[in-house]
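To start, the structure itself, in C-alpha cells.
Only one protein chain is missing from this complex, and each of the others stays in its spot.
Now for chain A:
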Amino acid sequence: MDAQSYHPVPPGVGTEENFLSLDDILLSHQRLPVRTECAFPRLGFLDRSSDSEDLPEGTKMELPLWLSKGLYERKRRVLSVELPKVYKEGWRTVFTADPNVVNLHKMGPYYYGLGSQMLHFDSPENPDIAQTLLQTFIGRFRRVMDSSQNAYNEDTSTLLERLDCLEKALFQNENDLLPASKYY
C-alpha cells in the first residue's frame, strides 16, 4: 500500500515525548541503570536477582525509562538514575574527537532520543551531555545527507549499519526522494 496517506504521530522534539507517538513509546522502553533511594514494599519481584518480598532501599537494578521518569522526583529521594556509559565523560571525549567514527546503532540505537531524555534526571553533567549530543549530530549530519543523496553511486550499507534511529529516518527521507529528483 502506498504510504502517502498514512501519517503516524511523529516523535517529540528534545526532552518532550509525544504521548501518542509509537516511536517515543518504544524509545522510553529502553532500560537504565538505577539505584532505589527508598524501599518499595511488596514489589521485590521486580528485581530478578532478589528473593525478598520487598524491594529494599539501595537496590541497584535496571528500570525502563518510562518508569524511571514516572518515579523520579527532584526534591525527594526515590530513585537515582545513572548515566548509561555512552553519555558519560569517557565516551563524550570520543564523540568530540571524531563523531563519525562511532557506530551509533550498536551504542543506541536511540542515541539522540535517549540522550535527550536523560536530561530529565538533573545530572550535573547535563550541559555537557546536551552539548555533546548536538555537536555529534552536526558532525555526522553532513556525511549522512551526502551519502543518502549519492546512494545510486555508492554502497551505503556499511554507513547505514552505524546510524542511530534518528539519522536513519533522515537518510530514509532523503533516499525516498531520490527517484523523484533523478526523474526531474
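Following the convention adopted for this analysis, a residue touches a chain if its C-beta (ideal position, glycine included) is under 8 Å from a C-beta of that chain, and two chains touch if they have at least 3 such contacts; residues count from 1.
Heads up, the rule we're going with is that contacts and distances are computed from a predicted model.
Trainee: Name the chain not shown, per its UniProt record: "thiamine diphosphokinase", "5-hydroxyisourate hydrolase", "DNA replication complex GINS protein PSF1" or "Defective in cullin neddylation protein"?
Mentor: UniProt protein name of the non-displayed chain: "DNA replication complex GINS protein PSF1".
Trainee: Any idea which of A:H29, A:K60, A:K106 or A:R142 touches the chain not displayed?
Mentor: A:H29
Trainee: Spell out, residue by residue, where the missing chain touches chain A.
Mentor: Within chain A, the residues touching the omitted chain are 1-9, 19-23, 25-26, 29, 38-43, 45-46, 48, 63-64, 66-67, 70-71, 78.
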